[in-house]
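Only one protein chain is missing from this complex, and each of the others stays in its spot.
Chains here go by letter, A, B and C, matching the order in which they are written, and residues are numbered from 1 within each.
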Amino acid sequence: MGLGKLSFTALKGVFSKPATRRYPFEARPPIAKSRGRIHFDDGKCTYCSLCELKCPPDAIKVDRQGRVFAIDHLLCILCGACVEACQKGSLSMDAKHGEPWTEKQKLSWHTEAPPKPSGDAAPKA
Amino acid sequence: MMIENQPLETVEPAKIAEYAAAKRAGGWRLVQISCTSLADAFELTYSFDKDYALQNARVIQPREGAPLPSITASYLAGFTYENELQDLFGVRLSGLALDFKGQFYRLRAKTPMSEPHVTTKPAAKPAANPTPGN
Amino acid sequence: MGARTIIPFGPQHPVLPEPIHLDLVLEDEKVVEAIPSIGFIHRGLERLAEKKDIHEMAYVSERICGICSFTHGMGYCTAIEAVMKIDVPERGHYLRMIWSEMSRIHSHLLWAGLLADGFGFENLFMQSWRLRERILDLIEETTGGRVIFGSCKIGGSRRDIADDVMARLLKELASLEKDCHAITDTFMEDSTVAKRTRGVGVIAPDDAIALGAVGPMLRASGVASDSRSLGYALYPELSFAPIVEKDGDCWARTAVRVREIYQSFDLIRQCAAKMKPGPVDVKVSGNPSGEYWARLEQPRGEVIYYVKGNGTKNLERYRVRTPTFANVPPLVHMLKNIDLADVPVIVLTIDPCISCTER
Partner (left out) sequence: MSFFKKSPWLLHYDASSCNGCDIEVLACLTPVYDVERFGIVNTGNPKHADILVITGSVNEPTREVILNLYNQMPHPKVVVAVGVCAATGGIFRDTYNVLGGVDTVLPVDVYVPGCAARPEAIIDGVVKALGILETKAAALKAGAAEPAAVEGSK
């Protein structure tokens, strides 16, 4: 390597921005499409269990009668098949990655059935 | 998209070594050996390639009976595939140039792919328990 | 003649992030024989086809290997599409080709870094991986994942690339291509790299064919064989020629991969120029019945997906023959009569991907 090229490289190193992202002190803005974590919005869910059917690692369990949605984030492979399957928009993909855990947890949500406008008895809880 | 033409011919188990030797002399390249477990036999496919043309040879090897002749005399590369056949499927082979005697793969169960195909979804999934709360 | 010693190499070894075990038989400093034994990360995912349906298997296929993940998904889908006679829309094919070339760039840069680390050129390792992060950012922006793309499905692509993202991608790729020259020039011209790679691990063209070498291994020995010439996806629409070197040593294999990085940049530009707006996928219904051997070119070489459907939603047989599996016999051949110090370099120049090999 010639002396000219050597000094050019050295100067470039001195004046260019460092390549390092100073995570966790500064997080970079998330990329919109990033598949970070499945987000569940229990207000919209009708507990149809389509997501359970489509989930390749069987990380989602839905109890249609009891109106319970449960997801194991330590099984979820973040493929997004459930988000595509969800008709009501209650599942979405969060761009932020999941937190590390010290214990295994399964997250579940339970909602009371909304009052039916007509006829049918409310499903058993 | 182009769908490849993939001719398939049937070869007797005892003749496969000669078949492979002829292919080698003809300048063909060994592409792969695959195996499917059937109820009473193993369905093996040897694929060869020459100038981007694929030729498959199908061998039906009965579970019992004479061991399958190895093709490692003509294609040394066959030893990985043939050891795989031995370790995963339990196909018995004769004349292997490099025989690991079942030590090529380190497995929990012996010959785990030997059982024929079953289509069953496991009933009890060890997945999340739907318990209310949290 | 010295006494024979057996040195175990692996499974946990600083040179390789993945476990492979070699028993090296040594006579003084010379390796006289190498006996491989694999299976440390054998999962048995071919048998998973019995439990997961054909659409779920696309996700499983991607997870055969985290480096060539996109091509695994694409190969599986290509095989199923051939059995089911599904016509993927043109834009779907172009998107697949763009992503598969992007994954080739990221894989080759990753490998270049590992090789540099293998012969102790720490700085080059760091620089290669610094550039690789830029292509990963582009992959993340278009697919949402860094190493597992999750963008291929039976019948087309799961995502589209918007025009403004595409323009930005091409601009960034052009700047990345310029920056790549700094590291690839070092690989090609630096005397220390040449000292470790020239004339090491030579494999003759005849041996390469007889031992079943594929991909850059075979091309570095002077055999022009590139599965992209088979005409899967829409590769016949693009102009390209297999990259061939003639020496067959570690340096030639490095040169093939380095030149392929630039070829991939060119192919992405060609795809972007030819792409027209339109649908990216078709609806798939029914189950496959029949068999097909799909052959694709991965960063590491020719890969084969054999699918056999029996009309149910589960495949009867799913088999993957990955490039590293085919490159194990040439590796064993090359590891004869060499110095012990050259073992890591030779192992790395086949670009080993053990999780592919063992599935």
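As a working rule, a residue touches a chain if its C-beta (ideal position, glycine included) is under 8 Å from a C-beta of that chain, and two chains touch if they have at least 3 such contacts.
Remember, predicted model here, so these are calculated numbers, not experimental data.
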item	value
Partner chains on view for the chain not depicted	A, B, C
Selected residue (touches chain absent from view) among C:L48, C:A252 or C:V345	C:L48
Sole contact to the chain not displayed, among A:K12, A:R64 or A:H97	A:H97
Touch residues of subunit A, complete complex, unshown partner	19-24, 27, 36-37, 56-57, 72-78, 97-104
Sites on subunit C contacted by the missing partner chain, in the whole complex	11-14, 17-19, 39-45, 47-48, 51, 59-60, 63-67, 69, 110, 113, 125-127, 129-130, 133, 145-148, 353-356
For subunit B, the residues touching the chain missing from this view	106-109, 112, 122, 126
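As a convention for this text, only the chains that are shown with their structure count from here on.
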item	value
Between subunit A and subunit C, centroid-to-centroid distance (C-alpha), Å	29
Averaged-CA centre spacing for the pair subunit B and subunit A, given as whole angstrom	40
Subunit A residues counted as touching two or more neighbouring chains	none
Overlap residues in subunit B, where contacts from two or more other chains coincide	none
Residues of subunit C defined as touching subunit B within the complex	37-40, 42, 44, 46-47, 50-51, 78, 81-82, 85, 87-88, 93, 209-212, 225, 229-234, 236, 292-293, 295, 302, 304, 306, 308, 312, 314, 316-317, 319, 321, 325-326, 328-330, 358
Residue ranges of subunit B in contact with subunit C within the complex	1-4, 6, 24, 29-32, 34-36, 45, 47, 52, 54, 56, 75-80, 87, 100, 103-107, 112-113, 117-122
Contact set on subunit A toward subunit C in their complex	19, 31, 33-35, 56, 77-81, 84, 93
